[in-house]
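Excluded from the complex is one protein chain; the other protein chains are retained at their positions.
Now for subunit A:
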Amino acid sequence: MIIKKLVSLFIVLVLLINPTSVFADEMSISGNGEGSSSNVNIQSFATNTVEQNNQAEVNNDVSADTNTGENQASDNTGGDTNINTGNAEVVLGVENTMNLSSAEIGCCPSPTEVEIKNNGNDSSNTINLDLTNTTTVNVNNDATITNNIYGYANTGENEANDNGGNVIINTGDIYGKIFVDNGPINVAHVSAGTGGGGLLASISGNGSGSVNDIFFNQNLNTDVRVNNNADIKNILSFYANTGKNKANGNLGNVLIDTGDILVDIFVKNTVNLSFVDVNCCQNPQNPPPCPESECPTPTPPCTENCNPSGPCVSDCGGGGNGGGGGGDSAGAAGPAAVLGAVLPATGGYDLIFLTLAGLLFIASGIMLRRQSNKPLSQVFAFV
């Protein structure tokens, strides 16, 4: 009679894990005796949740006033009368940058390793793996911008009445430029490397008549929701006048020459840009769980939470950042860093350091030569 030694091992692991950890482990049924029965049940629930809410409201009131006109030269009896007004230039600008969001869950977990090995004859060995990995990313960007821009430029409205001689009114040109650059506004970059890391299963070295089963069930749920809402009002007004000049009741000839008006208006809105990259971790080229030293390093104001045994979670919540300017200066703009990137570094300081080293060698050599009759301690006494 075959002695049946029943070993029943029942393990239920229910892991409700914070956003920085996922399931990655090793399980083994090994070295059990003849006729044994081993049963391992494992359930794992991993949940990664990132929620970013950015709300910004900006009102820019920008105005500029330039006037070289409204001159009067009347009732002159002797000689000619000239009114020459200068040119008027008005430049108004507003730039708004806000709500730049970046969420990265970019590091894939290691595969789960499962093995049934070296168990005895007629043994029964079963591993049930049930892994559920849920990644939820919610990004809500809400921007409200009102740009009120008013410009006034006048070189006209001059009067030269009732003069005895000739009258010349020559008004200057007007050059106006308004630019409104709203953007980037509401930019969401979501990069989610989701997945349970896969399974490495091995059944080997078990005795004859053994029954060995590995059941693996993996559920990967990724839910990314990006809601961008932008309400932008650009209210632009520009008054430009070189005319409305008066020259009445003059005895001589009258010449009124009005200047040109050139107004450039540029409005650009770049809003609601969403980049969602969901990368399944089954690709063997994907990186393993990241060591702390290799975690991505986004630029401030990102805050990073890195767990060496799990994924890197980087939350970059961009707050409102807007501004305005008036007169000849453009409006203030936020830093143009986009998605934590910097331009490639194509220089280095080694050239300077080694140049200094070379010069130091030469200077030291010259000192040694010139004062070769002195002891070394005196030559470099200043050191």
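Assume a residue touches a chain if its C-beta (ideal position, glycine included) is under 8 Å from a C-beta of that chain, and two chains touch if they have at least 3 such contacts; residues count from 1.
In this text, contacts and distances are computed from a predicted model.
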| item | value |
| --- | --- |
| Listed names "NADH-quinone oxidoreductase subunit N", "Heme chaperone HemW", "tRNA threonylcarbamoyladenosine biosynthesis protein TsaE" or "Sortase", with the criterion being the UniProt name of the chain not displayed | "Sortase" |
| Residues from subunit A at the interface with the omitted partner, ascending | 299, 335-338, 341-352, 354-355, 357-362, 364-373, 376, 379 |
